[in-house]
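Data block below; observations after.
Note that this complex is displayed minus one protein chain, with the remaining chains in position.
What follows is chain A.
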Amino acid sequence: MLTEVHFLTIGEAHYSVQGPAHPPAHANPLSPDLAQYGVGMLQKMALHTHSHPDHHPGVQLSVVGAVAVGGAAGAAARYGAELLWPTGPSDFPWTILLVNTVGCFLMGVLMVTLKLRFPAAPRLISPLLGTGVLGGFTSFSHYTDNVRQLFDEGRPGYAVGCMLLTVVAALAAVTAGAVATHAALGHGYRTRDGA
């Protein structure tokens, strides 16, 4: 299973997580000369007009708005989870761990689904659902602050446990989501990986 993960082609989907503004890494060599920078950017903008229509500068307000609305919805869902399953400062923070794990799994599912099944999806979908909803739902700062509070509460075992378990759970979840979606959509890992 692990070797199959290596064949995932998620460069483009990855950059659409961050925003549709970036060329894929393999088409993005560092310019050797700073004077060439502007020219290089223009060439890349031309090359990537179709898949990356929002090149910076000129961030599109609609994308920012989609991220904001999605992020607010995701944060509200996380707040709801905290209300439903509150954890005290010296408890193991299961709720945030679960929120982050579920969010990572869904990110794997979403990115692969968009790439394989809906490559021509409306350009706001990925910012809305990925960067927005799932980004706002999961929280890295709650994770680090839970670890700090557990240390402060004299629970170093819980603190280290939370620190490590979250990393393992998040990585397993995003990998499982991506691999399972690849399998469910019936695509071989190399279908779009010719290069």
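Note that contacts are C-beta pairs under 8 Å (C-beta built on N, C-alpha and C of every residue); 3 or more make two chains touch, one makes a residue touch a chain; residues count from 1.
Quick note on the criterion: contacts and distances are computed from a predicted model.
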Record-based protein name (UniProt) of the chain missing from this complex, from "5,10-methylene tetrahydromethanopterin reductase", "ABC-type polar-amino-acid transporter", "NADH:ubiquinone oxidoreductase chain I-like protein" or "Fluoride-specific ion channel FluC": "Fluoride-specific ion channel FluC"
Residues in chain A touching the chain absent from view: 5-11, 14-15, 17-19, 21-22, 25, 28, 30-31, 54, 56-57, 59, 63-65, 67-72, 74-76, 78-79, 82, 100, 103-104, 106-108, 111, 127, 130-132, 134-145, 147-149, 152, 163, 166-167, 170-171, 173-175, 178
